[in-house]
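Structure incoming, see below.
One protein chain omitted, others in place.
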Amino acid sequence: MNAEIHPAQASRQDSKNLLQRFKEVRNNSLVLTHGLSDADATVQSMPDASPAKWHLAHTSWFFEAVILNRHQGGYKPFDETFHFLFNSYYEALGPRHARPNRGLLTRPSLDRVRDYRAHVDSHLVQLLDRSEVSHRVMDLVELGLNHEQQHQELLLTDLLHLFAQNPLNPAYRPPVPLPYSGATPSGPAWVNFTGGIHKVGYQGSRFAFDCETPRHQTLLQDFALASHPVSVGQWITFMQDGGYTNPLHWLSDGWALVQKDQWQAPAYWEMRDGQWWTMSLHGFQPVNKTAPVCHISFFEADAYARWAGHRLPTEFEWEVAAQGVDTNGHFADCALYRPLPAAGGGDKGDGLNQMFGDVWEWTSSPYMAYPGFKSMEGVVAEYNGKFMSGQYVLRGGSCVTPADHIRASYRNFFYPHQKWQFSGLRLARDR
Amino acid sequence: MNAEIHPAQASRQDSKNLLQRFKEVRNNSLVLTHGLSDADATVQSMPDASPAKWHLAHTSWFFEAVILNRHQGGYKPFDETFHFLFNSYYEALGPRHARPNRGLLTRPSLDRVRDYRAHVDSHLVQLLDRSEVSHRVMDLVELGLNHEQQHQELLLTDLLHLFAQNPLNPAYRPPVPLPYSGATPSGPAWVNFTGGIHKVGYQGSRFAFDCETPRHQTLLQDFALASHPVSVGQWITFMQDGGYTNPLHWLSDGWALVQKDQWQAPAYWEMRDGQWWTMSLHGFQPVNKTAPVCHISFFEADAYARWAGHRLPTEFEWEVAAQGVDTNGHFADCALYRPLPAAGGGDKGDGLNQMFGDVWEWTSSPYMAYPGFKSMEGVVAEYNGKFMSGQYVLRGGSCVTPADHIRASYRNFFYPHQKWQFSGLRLARDR
Amino acid sequence: MNAEIHPAQASRQDSKNLLQRFKEVRNNSLVLTHGLSDADATVQSMPDASPAKWHLAHTSWFFEAVILNRHQGGYKPFDETFHFLFNSYYEALGPRHARPNRGLLTRPSLDRVRDYRAHVDSHLVQLLDRSEVSHRVMDLVELGLNHEQQHQELLLTDLLHLFAQNPLNPAYRPPVPLPYSGATPSGPAWVNFTGGIHKVGYQGSRFAFDCETPRHQTLLQDFALASHPVSVGQWITFMQDGGYTNPLHWLSDGWALVQKDQWQAPAYWEMRDGQWWTMSLHGFQPVNKTAPVCHISFFEADAYARWAGHRLPTEFEWEVAAQGVDTNGHFADCALYRPLPAAGGGDKGDGLNQMFGDVWEWTSSPYMAYPGFKSMEGVVAEYNGKFMSGQYVLRGGSCVTPADHIRASYRNFFYPHQKWQFSGLRLARDR
Partner (left out) sequence: MNAEIHPAQASRQDSKNLLQRFKEVRNNSLVLTHGLSDADATVQSMPDASPAKWHLAHTSWFFEAVILNRHQGGYKPFDETFHFLFNSYYEALGPRHARPNRGLLTRPSLDRVRDYRAHVDSHLVQLLDRSEVSHRVMDLVELGLNHEQQHQELLLTDLLHLFAQNPLNPAYRPPVPLPYSGATPSGPAWVNFTGGIHKVGYQGSRFAFDCETPRHQTLLQDFALASHPVSVGQWITFMQDGGYTNPLHWLSDGWALVQKDQWQAPAYWEMRDGQWWTMSLHGFQPVNKTAPVCHISFFEADAYARWAGHRLPTEFEWEVAAQGVDTNGHFADCALYRPLPAAGGGDKGDGLNQMFGDVWEWTSSPYMAYPGFKSMEGVVAEYNGKFMSGQYVLRGGSCVTPADHIRASYRNFFYPHQKWQFSGLRLARDR
């Protein structure tokens, strides 16, 4: 969060703007769950995933536990039991319902969770609609909204996983014709970057997560990035060339998983009549060879890069390259919820395509604290810092990320075995 | 099933009676799920349990797969995919959805499953409402109704398990005052029986499962049964006397579970402010000391009996004793769904109390084939026979068993570690 | 044990005989471990198996803990720590080293365990060599010797399992030419028995385990037993006929194991160049088609019987049939340690062949207490009784059983999934 010195109270215009944004972001969560049944919103398809209802409730709990309970005198929680049920992992805020059991909560119902949201919203609106709102409260609201946007993406990701377990292959949204089909890229072009000392990390007056700070210098060597993410067609070539059967392409821990879980393709892929299909939020569909490959783990991304004779970029190479790129791209706001081929039929020439949107790009960087990192203060201190082991950084956002949630310094992170995110890769190489 | 020789077609009156019974049993499943949300009916709380929606669909699938698809020309299945989704374990009927994943089916919805039921019902009614119905079809319908009654009990049992995982302790039905509170029994009286050759197993013209046949002779020694099932108050005495901490009371496999799963009480019990409470279908309630203890495993029943210096009855001792007892008792038809104290405040004198209803009684008998046992013919051959290893027989029905589903020869069976059934025990001893 | 009334002290001749037998049985354990390295004797190849060194030490511990510590005044244990290390499962005798960790005890060494044996032996000899030995002590010594014989068999069984894990396929003993090769039996002949009330269980003046008593009446129907155990050649026919791929032959729990553990043949079998081989105590050898099939689980035995259209015998059918058969057979005393074809090239005519020795025969009977069963008294009460759940009875002894250890009433018992015993089957059918 913004650490600059400022007066204790925000300006009236600032709090009005925030109020407006609050309403929009909160409403978007309801839009995303439109059409889901109570059952759809309740079931948890694996311990890594959470029910849609839980996402709706937990994001409200966050506003209640972090803001209303502490910064609005006389606030009465909507339901005392929700404090236990919808805390995710905040040890400082007391015990909580075990994560793998989130899907056993058939009560409260989806309707009651919506009532909970309305209750929290009305109090937040009251709080923000005052003549004087403290910067601390505004910062926490901003954090809560970014938190909610993260859960909006997870909600879609988790729903896809749930529906993919159902032999009926239900579609979250009806299939629509794609805006453009995409030409097959003629192979990756390389975009060169010069090494030396670069600045990375967030600095500025808008919101960023604590893990993106402090902005600091990093030393890079000369490098190149591929112009596009790896496509489905390229991935099929890797598979046909024994990508999943030759241990020499793989990290040792990755190869152990290939064998144990019998990985043969990205998540949700299924061979039917000699053709690859995939489960998507629009139901069961043929794969699109010109779109970026998606739903691969870090281990798969790394194996592909090794097979291709290249490597994954570090997160700082990616960030330095992205600093000059507009964050426009294909995000959740289009409501297509699937990676698309590069606009314009492919290669833009010598530039970088699809750095933002479509698929998160795995980097080779473990998720770690930046030099001088400090967690946020207070109960939100646990937000990011305690997850800084065993995970890898992904960059750039995806087709299920809200468009205004992304920036060049944004760090997403997942375990190297996880496949259910909208995750792909872009190659890098030394120069 | 009845194996007697009879004419190929049933009488019109018989088929009318069966039709009437068909409507009642099928309707009862709907009554039992009245008030459940789509989510309540969808979630699976452990691999041993099934969702309510699945019970509703599977019992309909049984009629469709076993009768309509084979005995009604031109029948079109309601939905082809349901054949895969709602087959339980019939290998001869093709592949099926994996049991532990039953709870991932948010679709079809509860409403659509009700439509499925209506579709199947209308065709069954058509089939039974003809002038001529074959005995084979009538036998299969009768089997399907008994199958459905078994699932009605499981539906309630599984719902209790689901709601017990929810910290909100939702009540399936609102609590009601008990009809009578029960006096503390003055300790078990023993009812004596004389050994020798006895006949056990079903023989007659009504329905019985294949595993209850053939009726055959068995040789018993003199024995006695306790007049009542072991009560909650007696169980608390066992617990206070170190029942769960002294390995010498326990079978070796049972003691391993006591330690691994930290058993300290029957399932659903919780100590709160020095008093034992239990989760029930009426929500969280104090235990009732005069009612039969419930939700115990075979291993616990066996340990109690050893601690008490007695033993469990064999299934044939139980059956011989029960042959002279009316099957009246406290069943699901009262809609109280919890074990009650013996009517009349306890001991009836020298007779056997509560042999039927309230709680299933664990016997010491492994579930095995009777001499000369033959499975039912055709696709229903897998109904019972393949489960005849590793399980123990329970007798007598419970407070969640339909009243007209029980008889002296009825054999229920579960694994010795399972606690979630409405299972208790009655002591036996040699004379 | 013999429960007859007798004077407090045994006769001098009786104790001399027992002393002689003591020396022989104890020495045999040393003979069996001759040629094993310290390492061979130390490693535990799975939790169900124990190291040879542990068998040697535990059988000595039994004499020490049950007899010397309690019945010889002033006895000093060889090593106080051994009381903890070598207790198997006697809860009443205090805590003990965890079973799955038995193979981590590289110390004490095999030599020191042999010293332990010598120490215990010298004190036992002293105790038995007195003019007056109590019946209680003599009974316990007899129990200890039978206990040791059980472990002699397990020692060989466990060694085979250990050596079978080693790609070098070490031979416990050098291969020897078989005494006779065996003709292919012309198919099972059936031997008929008449039902009615029979007596089963042990009664007499020699040793028997508590679980074989009390002798009691049982009611049988007419039945027939196959003249021979099922042979390797017959088993191969079963395999070729899809025995391991058709779920309809299998109990449900058995089929789950076939799939999970990918059972395709008896334990230790391996297809090499189109021919089945098996690991044996004489190293890797071609299977012998005329010998009884061995190293099969109960689930496999049951599936075979169902496939063949017959069934397994109950333990009482087996015992009644065996009561008229001499216990001569092929036991460990020949030191061949593998099942052989029936002597005389096969069928003896209308009689029963190989009831004793060669392979233990699975019965359909769960291991349960006989009516009126009482455990032995004192610290040995845990010997058998607490294992009476989940296991099945096997009868008749095997090629690794000491010849004088077996009798018609002898009950061995293992879990239905266990394959590493020298276990086979004999078919039965109703008449």
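For the reader, a short list of remarks on this structure follows.
We call the chains A, B and C, going by the order they appear; numbering starts again at 1 in every chain.
The rule is short, and it goes like this: a contact is a pair of C-beta atoms (placed from the backbone, for glycine too) under 8 Å apart; a residue touches a chain by one contact, two chains touch by 3 or more.
All of these numbers come straight from a predicted model, not from anything done at the bench.
Across the whole complex, the hidden chain's contacts among the shown chains comprise A, C.
Touching the missing chain, out of C:L105, C:L128 or C:A208, is residue C:L105.
For the options A:P266, A:G329, A:G357 or A:P416, the residue in contact with the chain missing from this view is A:P416. For the chain left out of this panel, the touching residue among C:R21, C:R70, C:H97 or C:H282 is C:H97.
Annotation for subunit A: contacts to the undisplayed chain at residues 89, 91-92, 197, 216-219, 221, 247-248, 250-255, 298-299, 302, 364, 366, 368-369, 371-372, 382, 386-390, 416, 430. Listed for subunit C, the residues touching the missing chain in the whole complex are 37-43, 45, 81, 84-85, 97, 101, 103-110, 162, 165-168, 170.
We adopt the following convention: only the chains that are shown with their structure count from here on.
Contacts between chains trace an open chain of neighbours here, each touching only the next in line.
Across the assembly, the mean Cα position most removed from that of subunit B is the one of A.
In this assembly, the C-alpha centroid of subunit B lies 38 Å from the C-alpha centroid of subunit C. With centres taken as mean Cα positions, subunit C sits 60 Å from subunit A. In subunit A, no residue touches at least two other chains.
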